[in-house]
Structures are given as C-alpha cells and as structure tokens.
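With one protein chain removed, the remaining protein chains of the complex are shown where they sit.
After this line comes subunit A, so read on.
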Amino acid sequence: MKHLLSIEDLDRVAIERICERAATFASPSDREIKKVPALRGHTVLNLFYEASTRTRSSFELAAKRLSADVVNFVASGSSVEKGESLKDTVLTLNAHRPDAIVIRTPWAGSAELVAGWTDAAIVNAGDGKHEHPTQALLDVYTLRRRVGDLAGAKIWIVGDVLHSRVARSNILAFQKMGAEVTVCGPPTLIPRGIEAMGCEVRYTLDDLPDADVVYALRMQHERMDQAWIPTLREYAAVYQINDKRLLPRQVLMHPGPVNRGVELSGGVVDSPQAAILEQVQAGVVVRMAVLYEVLAGARVGGVRDTAPQPATPEAQLA
C-alpha cells in the first residue's frame, strides 16, 4: 500500500491486515519503553491546514513510537497565510524529502491531489467533508476488540452526517466489514442521495433499539450559523444519546471531542457501553500500523528501496 487516501481503496482483507498489525503494536504501547525502531531514519511530515489536537498528536505519537523523525507543519502562521498555494507548499516541503506526509485540509480530494505532486507516501488525515480513513480504521479496530466479527452487526451513525468525513469513511469501512449501517439525523443534515452508499436513512431514533452499535457524531456549534437546526436544545431533545435511549447491550462510540449535553448525555459518556477512550487509544496503534504499512510495508513488497531496512515488527518485538 503506497498511500492511504480513502477507505474506498481498501478491501476487507487490507482493513483486517492493518487491524492485526495495530494489535502487534498494542503491547509495546503498554510497556515502559514504548518505542520500536521500525521506521528509524524515516521522516514523517504532518501537514495540517485545520486545527486538530487529537489527530495530529496521535499521528505524531505513532510516528515517534516507530522511531521516525516528525516535522509538524501547521497552516496558521505559515506561508499558507501569505497566500501560497497547496501545490507550492507541498513542493516546498517535499524538497526536504519526507518519506510520508500526513495531510489534513478543509478540501475534499486534497490528499489524492498531493499524492500526485510528491514521491512521499500520503496519509489522508481528513480531506474536507470527504473522508477520514484512519478514524474509520481505528473505529473498526476498536469495535472488533469489543464485539468481534462485525458481519451482520447493526451500526447506527447519528448526527450531522452532511458535514462529517468521519461518517463517510465509517459507512464504507463498516460495510466492508459486513455490518449494516443506518444513518440518522435531522433531515437538514442528511445529504440527499446518501442512501446510494448502501446505508439506510432515518430521521428519528424510534428504531435505535435495533442497533448493536451507536456511533454519535459531534454536533458542531458553527453549524448553528446557517440555521441547519433550530436550536442545539431541540437537537438534544430529538437526537441526544442518553441513558433512556442507550441500551445496556449496545456499544457507544464517538470520534471526539464530545459535547456533553448535546449529542451525548454526560451519563452515557461515562457508561460501560462507551468505547470512546478505547477509540483514542486505538488511534495511536492504528496510525502506527498505517505508517508502517505505507512506509515499511511497501518496501517489503519491493516498491521502495531506501535504507535502512527494518525487520518485520513481529521480529523486532520478539
């Protein structure tokens, strides 16, 4: 795998391979010395055009635990604010010969675009409202640990689907793993035509008890400007996942950061059903697996030939 641009590019086998590789990285994360030398000598560039604390720090940790060197390039305060184009910025940074570029932008398709401008491996850390593939991979990883095989699992994605790249990547990823996906939210925030992705569409939580997994999306306050919904209060009244609506047998997920009292009640965030902190933990190991896959994995396959040659992670951990 040369790049990770979209869940669309992956099949079930590839998703499982990444999850299994992430599992092998999980144990060193619990050890006192958390680093493995798998990507020693490699440079990973984090290129972030949007504010991000979690995803960026998670990628940074992942790269560092693989012993890669990390450079963070944050759009604010940089040449971007001076009007430099995405292409010129990428070409400039590419002159430093990064082995991988982790990129987040507010524009759909930008990771794919950047992949055409550089030889570095590109990892999409969110392109506009299009995709956030590592989030979907860590969600699959987390869920498999909780419930095992996802085949036949009923997963509800609840909230602002229109503006959510997490929803789009997860619809694809959950379906590739055999799950049945339903999206639910205010009709103004469900994109017209989304059912073509193979998911069901609901506008109320009436049938939420059918779900095995409830995946709540973050309700973004900035959406209030354009009157997508009347009020956050009404949103919470109709769509909040709370103690009354969440069954003990259901798993609750959320990509963070949570708005307590809006999309989730405080009670369910702290409930045993919630897998939210497991998702955060999974973020690092899954991103380690992704970086390993695009940097070392490809080279093992004979695509890249730059030194040094690492052994397989299993051998290194032994």
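One rule holds in what follows: a contact is a pair of C-beta atoms (placed from the backbone, for glycine too) under 8 Å apart; a residue touches a chain by one contact, two chains touch by 3 or more; residues count from 1.
What we mean here is this: contacts and distances are computed from a predicted model.
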Listed names "Peptide/nickel transport system permease protein", "Dihydroorotase", "NADH-quinone oxidoreductase subunit A" or "BMP family ABC transporter substrate-binding protein", with the criterion being the UniProt name of the chain not displayed: "Dihydroorotase"
Candidate in contact with the missing chain, chosen from A:133, A:191, A:255 or A:283: A:191
Given A:87, A:221, A:244 or A:260, the one touching the chain that is not displayed: A:87
Hidden-chain contact residue, picked from the options A:36, A:61, A:75 or A:113: A:113
Positions on subunit A where the hidden chain makes contact: 85-87, 105-110, 112-113, 127-131, 163-165, 168, 191-194, 196-197
